[in-house]
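Before I ask anything, here is the structure I am working with.
Removed: one protein chain of the complex. Kept in place: all other protein chains.
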Amino acid sequence: MATEQNKTEENKAPEMVPIVIDGREYEAPRGGNLLQFMIDQGLEISYFCYHPGLSVVAVCRQCLVGLKNAPKLVPACQTAIGPGMQVDNSGHKVLDARRQMLEFTLVNHPVDCPICDKAGECILQRHYMDWDHQPSKIDHPKVRKPKRVEIGPRIVLDDERCILCSRCVRFMAEVARDPQLVIAKRGNRSVLTTAPGKQLDNPYSLNTVDICPVGALTDRAFRFQIRVWELSATRSVCNGCATGCQVEVHHRRNRVYRLVPPRYRNRDINESWMCDYGRYTYKALDADRLTLPRIKGQDAGWDEAVGHVAAGLKKAMEGDRSRIGVVLGADVTNEDNFVAARLAFDFLDLPHVYLGAEPVGTAGDDFLRDNDPNPNRAGATACGRGKLRSDEDLARDLAEGKLTHLYVVGDRLHLDQESLGQAAGLDLFVVQATHPSALVEKAQVVLPAAMWAEANGTITSRDGKVQRLRAAVEPPAFCRPHWLALVQVAQRIGMTLEFASPEAVFVAMQQEIEPLTGARWGRRMPPRLLRYAGSRG
Amino acid sequence: MTTTHDGETQDLTLVNMGPSHPAMHGTIHLKLQLAGERIEHAEVNIGYLHRGFEKEAEAHCWQQIFPYTDRLNYVSPMLNNVGYAMAVEKLLGVTAPERAQYIRVIVGEIARISDHLTYMAAQTMEMGAFTPYFYVMKGRDWLWDLLEEISGARLTHSYVRIGGVAWDMPEGFKDRALALLPRIDQIVVELDKLMTRNRIFLDRMQDIAVVSAEDAVSYGWTGPCLRGSGVAYDVRKAHPYLIYDRMDFEIPIGTDGDNMDRYMVRMEEMRQSMRIISQALEQIPPGPILIDDKLVVLPKKAATYNTIEEMINHFKLVIDGIRPPRGEVYSYSEAGNGELGFYLVSDGTGRPVKCRVRPPCFMGMAAVEHMITGHMVADVIPTFDTINMIGGECDR
Partner (left out) sequence: MSRTVLDKLRQRFEASIIETHDFRGDETATIRREALLEVVTWLKERNDLELDMLTDMTAVDYLEQGNDPRFQVVYHLYSVSKSHRVRIKVPVPQDDPVVDSLCQLYKIANWLEREIWDMYGIRFKGHPNLKRILLYEEFVGHPLRKDYPKERRQPLIRRPEPEIAQVLARRGKARPLPTATE
């Protein structure tokens, strides 16, 4: 994904050489990128066009530093570390250069902060306050450029705000491998625009909004929705497909406003990127949720619904228990599946369970998005203890009349109309789900569940990586996490099952499910306010 | 309830004074156990006006806290503003320009007079003398007219800024202020004539609630209450700040530590404040009223709306807040009730880790149980009044 020249540490252990920055000695990797090294050391430096995931072009000239024996200031992003290097990061000339570059950048920048979405996480704003405190020196009108260009179905471009750092151009060309953006014209008339005949509609286009240091590129769904400093960020995992990209859920007062990759680049799964489809999965959290339990189409209380389910299961337990079907979900957490499996195997003594998963499709690509739209197929499979059957098996068992009771956890079970009709005719058909669907409509008892951004738990990615979901918002009024509803049902039918929290479930699960023994619950990460020290820009 | 008193067992009567009581101003609850009219045991409950100042301050930028400081000691809000601004300036390591310091002293002393006048009104009215209350309210309103001229509001000024004051004195302020001082003095003289040698007043105030100097210090008392007990500690003299070292004034000290002394100290302090105001108005130099530091002071509006540089400056100062260095300071000034301290802890971001107000009348209230025990019920009101407890400051 990232170009080779920025990832020296991936190959062999680099040779460390001594360098001096501002009179202090450091051990730095020979041939490494000086700017990246300075950033890693936490030194104060400014830059716009450099990004660790993109090629180095040194167009912004904001990272100029002084080098001993160099006649001019050099851009740190384009300087390879050599032994004995002496870098000046705070001398008069360097500070002046930073001020002057910012002055140039601001010459034609529109006075848009009050209406710009990026305000509050804008790198230009931050650099001005840190390095450039001089007032404006121009006294004639600024250059005007196209102001609200809909360059793609999801992105709006404001050419006046663009500082021509070319991060977006390089991203589309190098990472998305679909060069839809170019910088046209010259001098102070340069504009960012789409390549001739193209739109910015690549499935990874919204990453350009993330990496744009100013508010030139904005996400249409997020535009003017909320000010960023009012948001809090919670680390979690995208539930759009089996890849499991690390994300930050940006929310305020129980409403999610956007999903973005985490502030600091992670090395393993998605680095600094996400696909556009994944970014918009937050919309499902608010759209059309099941909020109250239902018994035969009528709203009911939880107590009543759990009682109804328990009564049905108790009756089933008196007869042939193998006629009870339990369906694990490929879209619910490991903890949810674990409790369901415990109930199915350890208490009801069922011979097998089924897997409710959306069929593998063709929407995947060779970058991030996977063909499997289920976020936790791997986890559900692990909890199935090797006795997992598919939805086709379930359809067949229903058609052959082998089941009298069916308990479905999760939304994704795929059954055709006929099978659903058969399921509706069973003695008990329970579905724990989040959204209305054909499946939910046919169910006798519906228990409303919490979604991924409302629950604490873990899911397993396609590579077997167990990642932690953190609750960012509260579920709608009467939704409960799947594992909690299952525990309550289990206790009602006489099973001794005591879990005080999802973490307790995780601890128990770790000891029993082999693929999960190495997994960690992760440390406590409370929501981070996107303001003051927590801002992203 | 029974107890032994002078060797006899007696039934004690439980009487609740407050919190809903005309004289328990600021809202205070006194739980009195009476033997007849004498108070055998008293319990003071505060907190009815607790509004979470510190918690709010932790969620706001440094410069956004000023309106909250207005509502601490709400009879002399300017003094709270000044105290807080001084604390943040100490943290930043900057000093307000000279003219701003003079203005701060002037408005601060006007607020102090207003505080003491309000005390006079409450003290006298709650003991039954209604007339002084009206005289005082008249005078206080004149003072508030002055403060409204300079800040825009009669009570919730938020006039002081980090780095100076919000705007300069209006045209003719000095003349109007100087013309007002004799009229205020006239009211003080009238008060003095009515109350200070009044037989009933003396009977109710002299030798009541005597607090020794040692006790006063142990209770952390400062301000007029401490000076009434004979301890000569006034922050303006002991640790001069702003331009108080250029002012010629005296601090009145009491001798007995009774209610009368605390009353007399405040009476005299008003006169001294008037001296300070007239000196400051004469001496005030021309000059800027805000420091010239882009990272502390907001830019001018014309520039903010028209240039991107000032727009960014304004924007980041408001959204991210002023960013003092990491560290902690304790800054103190002489407010109406004594040493008003601000203990600020900063971690380098735009909002406080801790913003503690050291409330002078909290210490005063702590001693009330001890002060009224052994006295009569009728002594509660004069004693409580001399503490000059302001609910906004005591409970925050």
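Couple of notes before you dig in:
As written, the chain order gives the labels A and B, with residue 1 at the start of each chain.
Basically, a residue touches a chain if its C-beta (ideal position, glycine included) is under 8 Å from a C-beta of that chain, and two chains touch if they have at least 3 such contacts.
Quantities reported herein were computed from a predicted structural model and do not represent experimental measurements.
Contact with the chain not shown here comes from a single listed residue; of B:15, B:59 or B:378, that residue is B:59. Among B:217, B:295 or B:377, only B:217 touches the chain left out of the display.
Only one of B:134, B:305 or B:330 touches the chain withheld from this view, namely B:330.
Within the complete assembly, residues 46-47, 50, 52, 54-56, 58-59, 90-91, 93, 215, 217-220, 222, 231, 233, 238-239, 327-330, 332, 339, 341, 343, 345, 347, 353-354, 356, 358, 362-363, 365-367, 370, 395-396 of subunit B touch the chain that is not shown.
Operating definition for what follows: only the chains that are shown with their structure count from here on.
Centre-to-centre separation of subunit A and subunit B, using mean CA positions: 53 Å. Put simply, subunit A touches subunit B in their complex at residues 106, 109-111, 113-114, 119-120, 124-126, 128-129, 132-136, 229, 531-533, 535. Across the complex, subunit B meets subunit A through its residues 294-295, 299, 303, 305-313, 315-316, 319-321, 348-351.
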